[in-house]
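With one protein chain held back, the other chains of the complex are shown just where they sit.
Let's look at chain A:
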Amino acid sequence: MTAPVSIENVSKTFGHFTALDRVSLDIRAGEFIVLLGPSGCGKTTLLSILGGFLSPSSGRVVIGDRDMTFVTPAKRPTTTMFQDYALFPHMRLVDNVGFGLRMRGLGKAERDEKALGFLDLVGLKASAGKRPHELSGGQRQRVALARALAVDLEVLLLDEPLGALDLKLRRQMQDELKAIQKRVGTTFVHVTHDQEEAMAIADRIVVMNQGRIEDFGPPSQIYMRPRSLFSASFMGEVNFVSGRVRTADASSAEVETSLGNLALPAANFTARAPKAGDAITLTIRPEHFRGADKSDGPMFTLGEARVAGSAFFGTHYRCHLQPCATDGDALVAHLPQSADVRDGEIVPLAVRAADVVALPAASGTL
């Protein structure tokens, strides 16, 4: 089963601290949503409000078409998968998975059969008679998933479920989670602070900061077309270059920066349409710097820069570049593996206009 979720203007305060500040979010049925943000951004608070463990100070939560704002966790069509798995240590796996069914009054034979089916889904049918302490972290994780899915739920809430696993296992579990979500079709809401994890599994990512939603969209959009400086910097590495809009019309804008002037399509102003005189910050991903000679689209040269340091990362060289035109901040660029990069070398800087996103400057209001 699956259901859409609608969060309407939800706020949550703890004393003087505002954990959530008028958050609104519409999640479609069967979507895999990731709430992404640093610790303390309110993502876990939002998840607890969805699960019914906390009540919002104001606002409404609608699941399916029923108002769930003040419904207890047991009566919601949601199940939470906890970060520490919260398996019942004294029960066998089959009883762990069958617990929710037992609470719904199913007979032993029936619930054992269903529980075994869900253990099979996560590949642990053979261990049904074991107890949680006999399992590895990844296996416990799978049992927790099976237990959560075994009850008739519409929305599964996952609270940093992969946080305790080592990197390799985490990547593997991400793929499994995604595959299982596709199979069961349930709406998943997953909390994490790991942007790579978010990109690996999400249909849409919700970037949160200080109790607000900064950005919401598919991973590629969040990465390529961030709608806030926070969102841009949280999703991987980015260079910020400050500038000013000189002229603007409906389709494009002329921008001046310390590195030179660019003409950007109006669509690249993701937060607000350009207006002459606006103070803006350009965001440029390190991999978007190219050699000036290769042109696969309208390019803008940004002068030359001196290589101040570089390191080989396998897929690319990560270089610190000091623009020659200014003595401002150094830029980080990813140059291709094949590039022959030497410290002190002068390289030309160029970017495609389509790759540069212009956002209001940090001091400006969003």
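The rule is short, and it goes like this: contacts are C-beta pairs under 8 Å (C-beta built on N, C-alpha and C of every residue); 3 or more make two chains touch, one makes a residue touch a chain; residues count from 1.
Here, contacts and distances are computed from a predicted model.
Engineer: The complex has one chain missing from view, so what does its UniProt entry call it, picking from "ABC transporter permease", "Molybdopterin-dependent oxidoreductase", "SusC/RagA family TonB-linked outer membrane protein" or "Electron transfer flavoprotein subunit beta"?
Structural biologist: So the chain that does not appear here would be "ABC transporter permease", according to UniProt.
Engineer: Tell me which of A:43, A:114 or A:147 is the one touching the absent chain.
Structural biologist: In the complete complex, the chain left out is touched by residue A:147.
Engineer: Out of A:28, A:66 or A:90, which is the one that touches the chain we can't see?
Structural biologist: Result: among the candidates, A:90 touches the missing chain.
Engineer: Tell me which residue among A:74, A:109, A:126 or A:250 touches the hidden chain in the full complex.
Structural biologist: A:74
Engineer: In the full complex, which residues of chain A touch the absent chain?
Structural biologist: So the residues of chain A touching the unseen chain are 51-53, 72-74, 78-80, 82-84, 86-91, 99-100, 103-104, 133, 147, 151.
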